[in-house]
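A single protein chain has been omitted; all remaining protein chains appear in their positions.
Then we have chain A:
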């Protein structure tokens, strides 16, 4: 109750505050436009790059001021609904697309940027990868300016694989993968680093398994109303249980957060991690490992999530994130102009080079210098299907249930049918 009352109280308080701000701020606002940039970035390098781009824009546009506002990840998600509906709303904020973006688009609190995208014969639209623009569009309208995307794949410790006599190049099917896990285990090596405490790292497994088991068409049909209790989902859940039964994860994985999990892999305490595209970059390894160094890049190998024999899913069907920036309804018009500037080739190449991200602006991949990032970019370029993270795509409610159930399945705590029923229960409320 406290928590909730607190939230609602803040809502009230914001209204009161904003009324006050209306009177106080009316005269000041006309002098210059302030772009309030709400982000959740904690990496100082990335922030530094953004700050630099913002300063360059401010220098070119003396009447525009860009203000950074920070909220921590979970706080960001929790506060955004109230914030957006108050006059304290930011001008632009981060999005993962999917169901959350859709919910926001239905409220009138955020701005449709299709027109800006299509201006000058679609100059902006054409400067960005089509899949990225489509990924942040709902019913033909673009609701966010895409900046980066990624793909989740398996990374492995070559040394540990050699020790156990596992050849990564032979892992093409899920059964191969399970056999490799068993072999690692027999060699006394912890096969996989898993983050059961944060839950979403395990939802990668369930999502990929479901994608492989169902294939694009059936999977999309499920999302569009067929639901999640079908045979394909049962099979995918069974496969995850099968993996869990091998006890492949490090000790204490059920309480491990993502940083714990990354440390487990970067310290060489587990051989495999299903992680983001930048897992093997020196910056990420340095930040993740307890010794501040991590695995050497040449010691890290990478392979895509294997296929399931006899199932329609392809090895080129990718699962990963797609991020962009949303403009709010009451944002100053310069916000869109700034985003256009921010996502131009030059700026995005800078971001790509320094910050271990894969930008979606065409031509900016010249800035991608890291070989493992390049490999990820190539994989994505050849993708037959790019599925967004399910905990974003299905919206915050169904998404969190998927996360919960993925962990329960991997921990062997629930039968596939019961897990799927819980997902379906949440899903049916949304439809």
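Throughout what follows, contacts are C-beta pairs under 8 Å (C-beta built on N, C-alpha and C of every residue); 3 or more make two chains touch, one makes a residue touch a chain; residues count from 1.
FYI, contacts and distances are computed from a predicted model.
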Chain not present in the shown complex, as UniProt names it (candidates "Sulfite reductase", "glycine dehydrogenase (aminomethyl-transferring)", "Sugar ABC transporter permease" or "Mg-protoporphyrin IX chelatase"): "Sugar ABC transporter permease"
Touching the absent chain when the full complex is considered, from A:69, A:85, A:216 or A:345: A:85
Residue touching the undisplayed chain, where the options are A:253, A:276, A:305 or A:325: A:253
Hidden-chain contact residue, picked from the options A:108, A:122 or A:371: A:108
On chain A, residues whose C-beta touches the chain left out of the figure: 1-5, 7-9, 12-13, 16, 74, 77-78, 81-82, 84-85, 100, 103-104, 106-109, 196-197, 199, 251-256, 290, 395-397, 400, 404, 407-408, 411, 413, 425, 429
